[in-house]
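All protein chains but one are shown in place.
Chain naming follows the written order as A, B and C, and within any one chain the residues start at number 1.
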Amino acid sequence: MNIPATPLVCALPDVQGGPDMRGIPIQRVGVRGVRHPFMIACASGHPQATVAQWEMTVALPAEEKGTHMSRFIALLETWRGEPMTPQGLCGLADALLGRLGAEASDVAAEFPYFMEKAAPASGVRSLMDYRVRWSARARRGEPARFSQSIQVPVTSLCPCSRAISDYGAHNQRSHILVRVAYEMPGASDLEGLIRRVEAQASCELWGLLKRADEKFVTERAYENPKFVEDLVRDVAVMLQRLPGVASYEIEAENFESIHNHSAYARVSDGRRHAFE
Amino acid sequence: MNIPATPLVCALPDVQGGPDMRGIPIQRVGVRGVRHPFMIACASGHPQATVAQWEMTVALPAEEKGTHMSRFIALLETWRGEPMTPQGLCGLADALLGRLGAEASDVAAEFPYFMEKAAPASGVRSLMDYRVRWSARARRGEPARFSQSIQVPVTSLCPCSRAISDYGAHNQRSHILVRVAYEMPGASDLEGLIRRVEAQASCELWGLLKRADEKFVTERAYENPKFVEDLVRDVAVMLQRLPGVASYEIEAENFESIHNHSAYARVSDGRRHAFE
Amino acid sequence: MNIPATPLVCALPDVQGGPDMRGIPIQRVGVRGVRHPFMIACASGHPQATVAQWEMTVALPAEEKGTHMSRFIALLETWRGEPMTPQGLCGLADALLGRLGAEASDVAAEFPYFMEKAAPASGVRSLMDYRVRWSARARRGEPARFSQSIQVPVTSLCPCSRAISDYGAHNQRSHILVRVAYEMPGASDLEGLIRRVEAQASCELWGLLKRADEKFVTERAYENPKFVEDLVRDVAVMLQRLPGVASYEIEAENFESIHNHSAYARVSDGRRHAFE
Partner (left out) sequence: MNIPATPLVCALPDVQGGPDMRGIPIQRVGVRGVRHPFMIACASGHPQATVAQWEMTVALPAEEKGTHMSRFIALLETWRGEPMTPQGLCGLADALLGRLGAEASDVAAEFPYFMEKAAPASGVRSLMDYRVRWSARARRGEPARFSQSIQVPVTSLCPCSRAISDYGAHNQRSHILVRVAYEMPGASDLEGLIRRVEAQASCELWGLLKRADEKFVTERAYENPKFVEDLVRDVAVMLQRLPGVASYEIEAENFESIHNHSAYARVSDGRRHAFE
């Protein structure tokens, strides 16, 4: 048996701590796909327990060989059970700077979020689920920045189909994806933003609908037809009026009921670098 | 440095070829997630080129330690470029018995299949895509068995929503998944089965629809409301009359335009073991 | 404008409640893809908050036209916040029989489950996540049946690669999927089963490993090589000795580090109908 020449020592050397000669700084290095329980501090009072998938990275200067992967998880573990807020996530990104000795860090947690809603006619209460991503970016010497993405599922009803058909109109589930960067973490409002986005659709969705509610949502969508272009524009108009927004990007995807592909639109305010 | 006691020899021993003492036969062992080009011999004449994801397994008797994974891929390579038919897939499963010295084998290829369709009013032609899975099961001394699964995307329009609403009716994309085992491989007919399934929906889908077509499909769905229960039952009635069917299972899933979850139904003829 | 002849009434008729003439009973009809918070009552004392994806169905006799989809969600809402146990899930399946007037029901909740583990050398504590599916099946007049599936991610190290190579051995992440049906719901033990499955791998996984731990797991896997066949057989031997198991099925998939496809094996005790 022939062990290759690279040194195999029995002590535990810090291989990552060595120097690097390639002259390539790395913008992001860390861990990804980390599932962890997530407690989100709600507007509604007591925190909501959900499960997040995390990405945590730092910038690595050209002259350092590697980062220390276990420290990301160790830091995440120290926050286990803490109710998380936008400010808290910024604090976590700041803590990462210190823990890894880095100039820049990015942390993001993606999680299902539940909101209790009352059905429009019967008033019965049930949960609706939304896909949310919270991101914080820290740079040494600057206040950390917060942004959030929300995927809001809605109904869209096609204005063309309605206008040209003697009866009916094709409609479908659509996803509106809104990414908002805030001037200050405290300016964000998750439930408020979800409600404002839902208000732009042909109709919003509910988990539980009785027959009177089903009549309501069917007629409401028919009275309120929207193209995929209308969805992104109406959300853009809403966001332009929302205080505290530093930049935004909006996507809408209609899972067309008459095709096996989607109609899709994207609008941004041209300051998209805030999300990278 | 301290190498553990397990023998490390420099020849290349056949570790898999050794005996096993645990007394556990393995029903299926082999490879999975193998992507490979797939030529399917069409009814329409010249073969269609697509890409399949393969699972190929054999049964392993209790007394054998392991199978030979590379032989599955080697066999697949010998069939590269050959137009595939249901009979051909059965031949591949039979060949696996010999190549691996096994009593039983199962091969399955899942692939997108394209069918050219003419739009209902304008007649413009375009492709529709379907998710298909072909499976063959070989047992030494018996003719190999063939089954296919087809996921057919369609429109469903809710009869309740239509009946209770002053105008409109919620509709959405639905997936009808049909699994059929055949008495003989030659009894299967992919395009014919797709067409028969589409005929049971509120409306079928097309890739390309002009305005006159959009009017047609909107009205057609409204005239033809179906619950998820209707979808699976109407497909079942159709399959009961289809010659050569040994057993079937039908699922339908409506991606409800008014909810963020699906309505779902499943029907089988109680002979489901044919698909395992 | 030309409304088609089907009755459009302004009252809210119970369309689903009508009779059906097609003579096709439906084994399962209900809702699928319902995301909802899930509280699981742990062995370790206070309940764990996670998020589940639900499928809830009932059998529909041939002569009934449709089920009542909103009642599934209404029932789920009444259990919101209740810590769930295997017995509790069976109770939910039983409650569905009454709520829907059905002879048979099936409920299943799939969720990430977290277990705190201590690293093997340093003892540092962190969470590992597992994908779990709990299922209950109720039949009128019989006690409900409980089964669970657990996807346990582990390390596998190839015995052949180790035996034929002068140094090193290819290893990779593998998923062991265990489905167990129990004689009684109370016989199940989630954390105990996870630990027993992990013990059969080349090495188990942890969320957080310090350098001394990384040395431990590297050497442990090298000392303990296993084929995909060994994984399923060793888990089968373990399950055959576990009291309270009515039937089982085991799958293992190795995401090979030297290929772009998986090695795969499946073993069952031949009583697989228990999982359908």
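Throughout what follows, a contact is a pair of C-beta atoms (placed from the backbone, for glycine too) under 8 Å apart; a residue touches a chain by one contact, two chains touch by 3 or more.
These numbers were taken from a predicted model, which means no experiment stands behind them.
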- prompt: Touching the left-out chain: which of C:15, C:29, C:190 or C:209?
  reply: C:209
Interface residues of subunit B (partner: the chain not displayed): 1-4, 12, 14, 34-37, 48-51, 70, 73-74, 77, 80, 112, 114, 124-127, 129, 166-167, 207-212, 215
Task: Considering the whole complex rather than only what is displayed, give the residues of subunit A touching the chain that is not shown.
output: 4, 6-13, 15-16, 20, 22, 24-35, 55, 57, 60, 65-67, 69, 73, 159-160, 162-164, 166, 222-223, 225, 227-229, 232-234, 236-237, 253, 260-268, 272, 276
Hidden partner interface residues of subunit C, rising order: 1, 3, 8, 10, 128-129, 153, 155, 157-158, 160-162, 164-173, 203, 205-207, 209, 211, 214-215, 217-219, 221-222, 255-261
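Criterion: only the chains that are shown with their structure count from here on.
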Message: Can you report the angle of the rotation that maps subunit A onto subunit C, using C-alpha atoms only, to the nearest 5 degrees?
response: 180
Task: Report, in whole Å, the distance between the mean C-alpha point of subunit A and the mean C-alpha point of subunit B.
output: 34
- request: Could you list the positions in subunit A whose residues touch two or more of the other chains?
  value: 1, 3, 129, 166-167, 207, 209, 211, 215
